[in-house]
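For this view, one protein chain was removed and the others were kept in their places.
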Amino acid sequence: MEFLNFLNQEPWRFILSFGVVLFLTLNLAAILVMGERKVAGYIQLRYGPNRVGPRGLLQPLADIIKLFTKENISPGKADLWIFLGAPIAMFIPVAAVWLVIPFAPGAVVADLNVAILFFVAVTSVGALGVIMAGYGSRSNFSLLGALRGAAQMISYEVPLILSLLGVVMLTGSLSLVDVVNAQGGGFWNWYFIVQFPMFIVFYISSLAETKRVPFDLPEGESEIVGGYMIEYSGMTWALIQAAEFAGMGLMAGITTTLFLGGWQPPLPFLDFGQFNWIWFGIKTALIMFTFQWIRWSLPRLRMDQLMDLGWKVLVPLTLVWLVITAGAMLVF
Amino acid sequence: MPGPIQTVAETLNSQIPLEGFLIVAAVMFAIGAWGAVIRRNAVVVFMCVEIMINAVNLTLVAFADFLPDAGGIGASYAALIIAIAAAEVAVGLAIVLAIFRSRRTVNIDEVNSMRG
Amino acid sequence: MTLGLLQQELGYSAVYLYVGIFMLLIVGFVATVLVLARLIAPSRSSKTKAQTYETGESTVTDPWRPFPVRYYVFALTFLIFDVEALFLFPWAVIYSDLGVYGFVQMLIFVTILSLGLVYEWKKGALKWV
Amino acid sequence: MAVSMPGGDVASRLSGYLDGLKNRHGLEEGEVEGNVVRVVVAPESVPQVLATAKAQLKVLHLSFITVVDWEGSFELTYELLDLRGGTVRVKTVIEGTEPVIGSVTSVYPTANWHEREAYDMFGVAFRGHPDLRRTYMWQDHFDHHPLLKSFDISTKRTFEGLR
Amino acid sequence: MTIIFGFLAGMMLVSALGVVLSRNVVHSALFMSGSFLAVVGFFVMLSAPALAAFQLLIYVGAVSVVILFGIMFTQSPQVRSFSTIVNKQVWAGLAVALGVGGFLSYILATEDWGATEAGQGTRDVAAFGEYLLGVGPDSEIFAMLFQLVAILLFVAVIAAIVISRRKDTDIESASDVRDVGE
Amino acid sequence: MLSEERRNETVALDGTASERLARPDIRSEFGLETMDMNMGPQHPAMHGLLRLILELDGETVMRCDPVMGYLHRSQEKIAENRMYPAVVPMTDRLDYFANIHNEHGYVLAVEDLLDAELPPRAEYIRVLMSELMRLASHIPSIGFLMLELGAFTPILYAFRERERIQNFLEAITGARMMFHYFRIGGVKADLPPGILEEISEYLDGLEGRFQTDTVDLVTGSEIYVARTKGVGRMTPEQALDIGVTGPPLRGTGVDFDIRRDYPYSVYNELDFNVVTDDAGDVAASYRVRIGEVWQSIRIIRQVIEKMPEGPVMADLGRRLRPKEGDGFGRVESPRGEYAVHVVSDGSDSAYRVHYRDPSFCSMQLLQEVVPGHYLPDIMPIMGMIDPVSGGWDK
Partner (left out) sequence: MPQLGQGILKGMSITLRNLFKNKITRQYPEYKRDLPDRTRGMLTVDMDRCIACLQCMRVCPDHCISIEQTKRDADGSGKPKPYAVGFVIDDSRCMYCSLCVEVCPVNCIYHTEEFEAQAYNRLELARQFGERPVDPTIDPRPPVKKKPKKAAAKGKADEKADGDAPKKAPAKAAGKSSEGDAA
């Protein structure tokens, strides 16, 4: 591997990492769409897509080709700049956060010392994209969906942020590399055990942040049809979808990093060194599967119930748990 | 061997003097003040006020970074200002909305003329 | 493994430069995709196609009109609690060094803000419209 | 259960309905036939008869209203069920080609759409109806009442223009 | 590297002017988040990454959203020409603003700030936290900062709720004042 | 065609919906922040082609105005222009989710005109078919309710059962959906050999699958309970006033079932319960549907047990020319009371045919019950009445 060492120099490292992150984001979107349909099919006693390629595995490719050659229709009354800016605003956060996630020991593109803050800050920009999409389309359904989406995303951001505090307190650092290193030595050291309520809160909040069932009200097709995505078609729609699915993968990755030990192997003797990204991949895939499993099992909540859950259950729970954790750290 | 990006980064801060940041902040403040004076829409006036606050924040952080003894204090002041600005937005916009609800307008001129 | 090649200690500025250029490049990438799609995809617009979708009927209300103000309460509450949560982050980082002092600080902080939440709750402001 | 169901024998209940209606309104015709009370009333007294049936006789359910165009007169059938095997069938005949009759929506709110449908299909105007609009046909562009016998259909294939 | 500084300054300038001059209020709000983003960049340049994250989260993620919400509740659908969005003091205001800006720039640029050197800020989050909590060096005045912020936010919540609560009488009083546009 | 007088009368009655929409200042009476919105006809979750004109205050519905007619096919006019037997296949198109019941109502009405006496085997086959159809309609109804709440999976489990039931119906009638099996005076053909055993075997499996894949999957789920409990609540009086029949009415506590109270075919020889519930909301009508599925299974088992031998057609002659008069047929369709009124003038086609469709009547509750609910509650309420486009539009 020595001959590859030039990749460790600028600008090659930059190009490489850009490629890795972009590849991850886009491929995650494609693979997740595929996986979503397969899981849906299997849960519903069907096969899912199985015509394109062996067992339908080339379906994402066909989808991409189809979406590329579809006409982009924008409503005549729409605010075109905002309408087209929305996919971009939605896409940045989901791609950028991958920069700070460690995939393997030392393998992180940018080890920020405020990585957790960076994650919550960049994620919060997604709400802006939702509002832009809803406003730009100039449709009643869009705007209703955007209001719902923005209200939901900002409401669940509070428990999301608060649930991270326990991890930060235990680690004493905002760097995700430190967080992962602190969880080494076997699965009993992973934070999801000592921080179990926060793990659940974070999981629920990330479902809500990515607008997945049972919190998919912004695009609830049985009442507001498609929500803020209603007027999008072709590639613009594909980008929004890709952003949503990549966001789901991102949330799974962050959950893994924060609560499930990142690339740490479950038992010490399973350490593969540089190849520990396999553990990261397995854990992330498992979390993503639970997202999809929930998606195809549960109905969605109503907006008022969603808000009640966020503000009246999760936020008080996180605050109480914050005090408990702080107290426990004092005592022990 | 540091790569080009590394090199670029290392020389990043040293090349811009404090005055550069201060002038940018001053221009930002001026634009914000201009907008706050001339715009009729109360919400836009709010935005301009936010820009002015940001300009002040920028000055504080610039001083904190450049002056030897101001280290963390400037950043803490900036954090306090951010919190105050957030509270200001919350209350101020609530007032604007209340006015809008009773007067059906966010035009500051009209709100003035309809006083009493 | 190529992932190992990502290992490198970067200086403060270099790291953020990375992030900044990344974001710009992603914006550029998405914009390029959009432009490419515009070029590749057929474009035959018509008046009917450009109509706003309203489940098969023509729109009756322009959506660019005032919405009920009560949504605002959620945005407001979010803003306040966002600030709260943010102020807790620097505290959380150094909490293990602070000891009882930090605990008391946090307790007062959280209690006062919980009172705000309780007030909203009791006032029914957290009820969805 | 808040709604009291009629009890007892169907036959005695039906004769009770017939007697009740006959005593209060001078009915032209009325008979018990199987489980059905058939009464024929004048069009003016239809709302009153139905009000009696609902309020005094506790016949709670209006099943449907049928209009028949006998070319020169319209026959309206109000089918009332007491939910326990008894049926009260009120018939009335409106002479003329432009029927007007009192609405029974204040008695049986469910008559709302039945009367709208009758108005749409036959042009029967219901006096006092809260919301007399067409149900099926275009609101503004269609000036016919398709179930009238005078409304001609032809068996011409409708999609000739599409071929 | 002046390129980055120039880029950020230009972004800030264009966005701020966009806020003031754009006819569509929503565009103004989006321009405003653009200028906030530029400030985030400046903060990073000025060795305050935690503050930059604060800025991003609170201003771009929260304040912009809140203001966009506020716009949606108050927008009027009419298309307006430029002259309707500004009041009569536009040129006088410009003169004043130019004066203020020039004066400030002049003062700030010519003042001797003594020994200035970049990179003295608190890049470390822990140090930042110590200052915030008043346990850092020379930061005793921040000892009550937490409580101050908490009380401030608490008062803000209550005030905003009290103000924005819907009163039933609003609808009557509102219906006799017709919307006349901006 | 309207005379000027009656036109004025119509306008005086508070105008049309389009007029109300054209004058936005009328909206001010509801407060200034409301928004008018169309829901449908091309709405993915709407049961067929229905347009609801909604007035929303935030997400609270202030006014709900159903507009119908997008699928109107003049079934009544067609029935006036066909000979009696040729109308039966048209009735299949009415409520296309419970076709057998439509046929049943119509043939009952014509048999009422003809005073026909049916062979017992025909009656039993009719009951068998009706109850199979009820199963095939109720189970997807539950799935539709879940679909409207956002869960996609139960509908596919439900359709698995419907498809299997359709296999039986296809084996008996020859078609999967538009059966045209009931004839005036009996049924088209005798049951194919061995089908009763197959149905009986299927029902054994259905009981377990229905319990797990539909009841257990849905009933206990907290989200489901939160979405349906108290939504669309009606009092019994209100339900009767609105004219609701079928499961929503029984969900309010009124035990009214045509099969028991106005027995037709051989329902009075069979043993079954009328399932009722007290809550009167969406959850209650869901529970009623669940109960009716079990009752239907019970009825089918009895029918299979009691199935007599004999002919399946009465001898009514080739040409049907009923005497002048009225014929009434009333059946309990899965959606409620389905009634047919046939007026004969003595010729071989009906003079007037009127269908009383349960979807049409029950949908009035949208006007009455929906205002005050949130926008997402419209869909469960639609799921409660489970209307079918072909039914309400005739």
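All chains are identified by letter, namely A, B, C, D, E and F, in their written order; residue positions are counted from 1 within each chain.
Throughout what follows, a contact is a pair of C-beta atoms (placed from the backbone, for glycine too) under 8 Å apart; a residue touches a chain by one contact, two chains touch by 3 or more.
Just so you know, these numbers come straight off a predicted model, no measurement behind them.
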Among A:Val39, A:Val130 or A:Val158, the residue in touch with the chain that has been omitted: A:Val39
Residue of F:Pro140, F:Gly186 or F:Gly251 in touch with the missing chain, whole complex considered: F:Gly186
Residue touching the undisplayed chain, where the options are F:Arg160, F:His373 or F:Lys394: F:Arg160
Footprint left on chain A by the chain that the document does not show: 39, 41-47, 293-294, 296-298
Those residues of chain F which, in the complete complex, touch the missing chain: 80-83, 85-86, 88-90, 153, 157, 160, 170-175, 178, 180, 183, 185-186, 188-190, 192, 212-213, 216-225, 311-313, 315-319, 321, 345-349, 351
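To be clear about the criterion, only the chains that are shown with their structure count from here on.
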Approximate Å spacing (C-alpha centroids) for the pair chain D, chain F: 21
Distance between the centres, which are taken as Cα means, of chain C and chain A, whole angstrom: 13
Where chain C touches two or more other chains at once, by residue number: 10, 12-13, 16-18, 21, 54-55, 59, 61-72, 75-80, 82-83, 86-87, 89, 93-94, 102, 106, 117, 120, 128
In chain D, residues with contacts to at least two other chains: none
In the complex, chain C residues that touch chain B: 10-14, 16-18, 21, 66, 69, 72, 76, 79-80, 82-83, 87
Residues of chain A that touch chain F when the two form their complex: 40, 43-46, 140-141, 144, 148, 213-214, 216-217, 220-225, 296-305
Residue numbers on chain F that touch chain A, as the complex places them: 35, 37, 39, 43-45, 59, 146-153, 156-157, 160, 217, 221, 223-224, 226-227, 374-379
